[in-house]
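Presenting chain A:
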Amino acid sequence: MSKSHMLALFSDFDQASEAIRDLKSSNFEGFKLDDVTLKSPIEHPEIEELLGKRPVYVRIFTFFGALFVPLLGFLFVASSQATFLLQPKGGKPVIPLPPNFVLTYEFFILGGVYMTVLGFFISAKLPMKRNKLYNARVSEDQIGILIKAEDAIMPAIKDLFTRHNPLEIMGGDN
Partner candidate 1 sequence: MGRVREGRVLKMEGNPESKISGGKICGLGQAAVQVQYNPDRLTQPMMRVGDSLQPVSWDKAMALLEEKTGPKSGINGNEFAFMTGAMSGHLKVLVQNYLDSLGSKNHFVYEALSPAVSFAANKQIYGVDMPRLHFDKAKLILSFGSDFLGTGASPVHFAKEYAKFRKAPRGTLIQIEPKMTMTGANADRWIPIIPGTEGVLALGVANQLLKHDDFSKTVPADIVNLVGKYDLDTVSSITSVRSDLIGHLAGLLWEKSPSLVISGASVEGHVHGVQNAAAIQILNRILGNVGKTVDGQAQSPFPQLAPATGSFASLKAMNDGMGAGTYKAVFIYGANPVFTTPSFMGFRDNLRKVPFKVAFVNAVDETAEECDLVLPIYTAVEDFGSHVAWYQPEGVEITMQQPLMDKLYSDTRSMGDIMLDLVKQRRADEYKAWPNFFSYLKTAVTNIKPAVKYTDTDEHFWYDTLSHGVIHVDAPQQQIAENFSTEMLDLPTTVNSPDPKFPFYLIPSERHYFRDGRHANCGWLQESPDPLTTVVWDSWAEIHPKTAASMGIHEGDYLEVSSQNGTIKVKAYLFPGIHPDAISIPLGQGHESLGRFAKGVGVNPFKILNPVFEKNTGELAMFGTRVSVKRTGQSEIVVKDEGPVSTQMGRKLVVTLPADVAQLSKEI
Partner candidate 2 sequence: MSITNLLNNWSFYRQKRPYQGQYDLNRQYSEYKWAMALDLDICTGCNACTTACYAENNLPVVGKKRFNQGHVMHWIRIERYWDENMGEFPEQGASFLPMMCQQCEEAPCETVCPVGATSHTNDGLNSQNYHRCVGSRYCSVNCPYKVRYFNFWNYPSTAWPAPLPDQLNPDVTVRTKGIMEKCTFCVQRLNEAKSRARTEYRLVRDGEVVPACVQACPTSAITFGNIVDPKSKVAMMWKNQQVDLYKDMQEKDNSVRGYRILEDLRPFPSVMYLERVRDMEA
């Protein structure tokens, strides 16, 4: 059984969410809600709610970045100071804590930011190749619903979409 993609474009967000509600309540064979992807010009937390909880791993990266980078940073600073014994500063120990704390703080931010960005790229699977079923209008003012389903149920889904006045339905022909 082969699977194919279909993208429906809506100009009315309410219709799009209705379409998703319908998809959710329909019981197509072998169709999972996970196969539905929403493409929109802005974020739609209210529609995402309908699609169910989809995991976001960014915070884990942030946590480890903010935890371990400052630690490593402190060790880096302290150990480089310890190897630079030839240059003692009058009145200060080789490893002075106040300046190192300042630097550790900067490393904390640095680690948090960098790991968050890294986590974003990984979790959102960026950079990615755009699939063919992309319409430039989703970046403008329309909302797209992309589904991946077996060819067999494609016509039924197409019908479902058509009920909600889509502007255009792409793909799903084979």
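Rule of thumb we're sticking to: a contact is a pair of C-beta atoms (placed from the backbone, for glycine too) under 8 Å apart; a residue touches a chain by one contact, two chains touch by 3 or more; residues count from 1.
If you want to know what made the cut, all candidates are chains of the complex that A comes from, given by their letters.
Given the structure is predicted, the values throughout are model-derived calculations rather than measurements.
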Out of 1 or 2, the chain that touches chain A in this complex is option 2
Listed in rising order, the residues of chain A that touch candidate 2 in the complex are 75, 78-84, 86-95
